[in-house]
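Of the protein chains in this complex, one is absent; all others appear in place.
Chain nomenclature is as follows: A and B, assigned in order of appearance, with residue numbering initiated at 1 for each chain independently.
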Amino acid sequence: MRNVYLRQIVQAAIVLLNVSLVVFVLVRIVPGDPARLMLGMEASEDAVQAARVQFGFDRPLYVQYAQFVGGALRGDLGQSVRFRRPVGDLLRESFPATLELALAATVIALILAVPAGIYAAVHRDGVLDRLLMAGALIGQAMPIFWLGIMLITLFSVKLGWLPTSGRGSLAQLIMPSVTLSTYVMALLARLTRSNMLDVLREQYVRTARAKGLRETVIVHKHALMSAALPIVTVLGLQVGALLSGAVVTETVFNWPGIGTLALRAIQQRDYPVVQGVVLVSAALFVLINGMVDLAYRYLDPRVRLT
Amino acid sequence: MRQSVRIVSFVVTLLLSAIALASAQTGELAIAVATDPLTLDPRGASNVISWSLAYHIADPLVGKDKDLKIVPLLAESWDRPDPLTWRFKLRRGVKFQNGEDVTAAAVKATLDVMIDPELAKTKKIQVSAFIRGNFRTVERVEAPDPYTVIIKTKAPYRPMLLGLSQLGIAPASALDAGDAYVAHPVGAGPYKFVEYVPGSRLVLEANPTYWGAKPAFKRVTVRIIPENATRVAALQTGEVLAIYNVPPDSIDRLKANKDLVVQDTLTTRYNYLYLQNDRPPFNDKRVRLAINHALDKDQITRVIFKGLAKPATAPMGPATAFFDKSLSPYSYDVAKAKALLTEAGYPNGLKFVMGTPFGRFINDRQVAEAVVGQLAKAGFTVDLRVEEWGTSLANLMGRKYDAMFGAYGGSPDPDYMLSWLFTAKSSVVGFNKPEVDALLIEGVQAADDAAARKTYERIQKIVWDDAPLGFLYFQPDIVAYSKRLKGFGPRVDEYVDVRGARVE
Partner (left out) sequence: MSPATEIEVAGPFVLSEARTPRPSVFRHSGFLFGLVTVSVALLVALFPHAVATQDPLAQDIGNRLVPPAWMSGGSPQWLLGTDHLGRDILSRVLYGSRVSLAVGLWSVLIGGPVGLLLGLVAGYRGGAVDSLVMRLVDLHLAFPFVLLAMAMIAILGPGLWKMVAVFSITSWMLYARTVRSSVLALREREFVQGAWALGATGTRIVARHILPNVVNSLVVLLSFDLARIILAESALSFLGLGVPPPTPSWGGMLSEGREYIEDAWWIAAFPGFAIMLVTVGVSFLGDGLRDVLDPRFEPLNDRTRGGDVGTAKT
């Protein structure tokens, strides 16, 4: 088992290295002088030269890359051009907001999707099943920024129940997290239903002799546990969808998270920040993927024995 | 069903108002602005939002009241012993928020950075190009004793006080503090800097040791909401008590709300298209005239601004001193525009690139898009580049595009309004008329108002006739706020100002 862990870590490190390389290259293929691009057209030639030295643009590319990676390992992701503060600080400030949003969205998705999926599976082909699954399909097809705008129109503007934007109070968290949860909720609902159907069928065949309600309850409990495992792994992987969704959700609701940070950095050509955000997000992904993988191996008895 | 919705809605609104009321009574004020100040360092503030917010943190030597009259702040009194010398007596016993004394040394340090680009570079301080222009005639600053500041100019400079009113004074230690000061600016104003989350909010808290009138609020939160609809909604839900940059389309709806007040005023600002005068195609005056005749200013002011803006008739806003009332706008005449283009050698029309910021000026992107449509009718094909404010500003200074939608304003001083764009050395449109350079110098040195008026009217006429810009309209400052907010309103210089406000 330890070999497996080791292999995972090595693989993760390689992937991250690759990511850093891609990010590094991306930022540097911008045509033009990177120092001037960062400081803008109005900066004086001296300031540009100073920046060139400061950021190391005058060094050969491999040296720059080494500097970048070395710095990143130490936690130094460079300096934001626009805000003149360390990128790491900006990330640290924005990250909790995105985390809060993602967690809230996940909780909402779980609370609503799993029972819905179970119910749909148990009452297969019933009216509610069809409705729920149709709703899930639409939920996966809906552009969440559109949903967010519509929610603001209804609950803030027309009804005045909820604040329109920003972060701080619980009321401000409701609409953004509901919006963000949509896709994952739809996916989870369908997944739960599908898994439940499979599991139910298996158990059902084996316990063809329905011994009464008690059996059914046990069946349901077991079914639930078996169905839960893939849900956990899927959730881990939906971090990708959540982060992608967070970018647009944060924009719609003026939520000061990583998504807003990244978007503004892109609009402002603040490349160190863009680099930092992509790198950290990738690291996060690799970490979560790795954990999910290991958790899966550990939890699934069939797999553990392989 | 609808009845219950209404009841619930009413109750919830009541609750929310109660919460808002409660926070007001605990001394908190929340307002919303559209533009990111980018910095709160009084020396680096590059737009009205930032220097008016910096103004709450750092008192300048003198300020402007709502009628734009000069009032003493850190300077208790002043005189002008000779045309080249300004002498200020500082108020005694005033301290900066970090405990340092407000002395002439601090004033000198702040001003030195503005007048000496080498010093600014060495100390790594980013200085605002606009405010720096106010001090271009300053030769040196002397601090003979801790409470006297003497500013010596190379030539007589009338608008010195107006110029100083835009510059908050930083403590002497700020000179060497570099980025640390920018991250946490300190001054001698009524409010202390607490935090600034770019793109999100600025938080200030009352300065208990302020020398002047006690600040009315314990805490002021300035929320930055560039999206018009969100900002308006924030006011309607009571999240903020006042908003700036009210989109004209929302005015009727806001006025229908009995708890809100909407006010507007014409300002010192005028909006236009920057045209690069020293390179093709706009180096040909005929092309510039064609642009001016192709712009339907009436449609923009009447329809997009609901009549609150007025077609521009001068290269500065009507609230600026010595505004020339006699000029008239370029007529909207598509045929004439086409004829001019043909004469200039573009019978089949002309293509160029135009940039515009979004979220900086009211309806900026919308007007730029409308302008593109209007120019198309005269044969201009415009490639429009929409950029966020910071990038747009950088591209403006770097003169990247052939044309750019923009505006200028913020001071009633005609020199401030005219010199930046129309002095050959600093012009970002390549405007170069030695005659105007000379007249501008004459203007700041003028002995009295009558002489100044004559000079500035001449400048306006020359500039207007030369059409170096695509003149558009005078922009109003439109604010909306809760009835409970007193001592608040739009300012002719567009300052965001809650220094005199209070909640009842």
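Side notes on the structure shown:
By our rule, a residue touches a chain if its C-beta (ideal position, glycine included) is under 8 Å from a C-beta of that chain, and two chains touch if they have at least 3 such contacts.
Note that the coordinates shown come from a computational prediction; the quantities given were computed from them, not determined experimentally.
Among A:27, A:50, A:122 or A:171, only A:27 touches the chain that is left out of the view. From the options B:37, B:185 or B:247, the residue with contact to the unseen chain in the full assembly is B:247. Although one chain is not shown, part of subunit A still touches it, namely residues 11, 14-16, 18-19, 22-23, 26-27, 29-30, 124-125, 130, 137-138, 140-143, 145-146, 149-150, 152-153, 157, 183, 187, 190-191, 193-195, 197-198, 230, 233-234, 236-237, 240-241, 243-244, 247-248, 251-252, 262-263, 266-267, 269, 274, 277-278, 281-282, 285-286, 289, 292-293, 296-297, 300, 302-303, 306. Residues of subunit B in touch with the missing chain: 227-229, 232-233, 247, 249-250, 253, 299-300, 303-304, 366, 369-370, 372-374, 384-386.
We adopt the following convention: only the chains that are shown with their structure count from here on.
Put simply, the C-alpha centre of subunit A and that of subunit B have 40 angstrom between them. The touching residues of subunit A, when paired with subunit B in their complex, are 40-42, 44, 46-47, 82-85, 93, 152, 156-157, 159-166, 254, 256, 260, 264, 267-269. Taken in their complex, subunit B has these residues touching subunit A: 5, 9, 12-13, 16, 121, 129, 179, 182-183, 197-201, 223, 225, 227, 229-230, 233-234, 236-237, 239, 387-388, 390-391, 393-395, 397-400.
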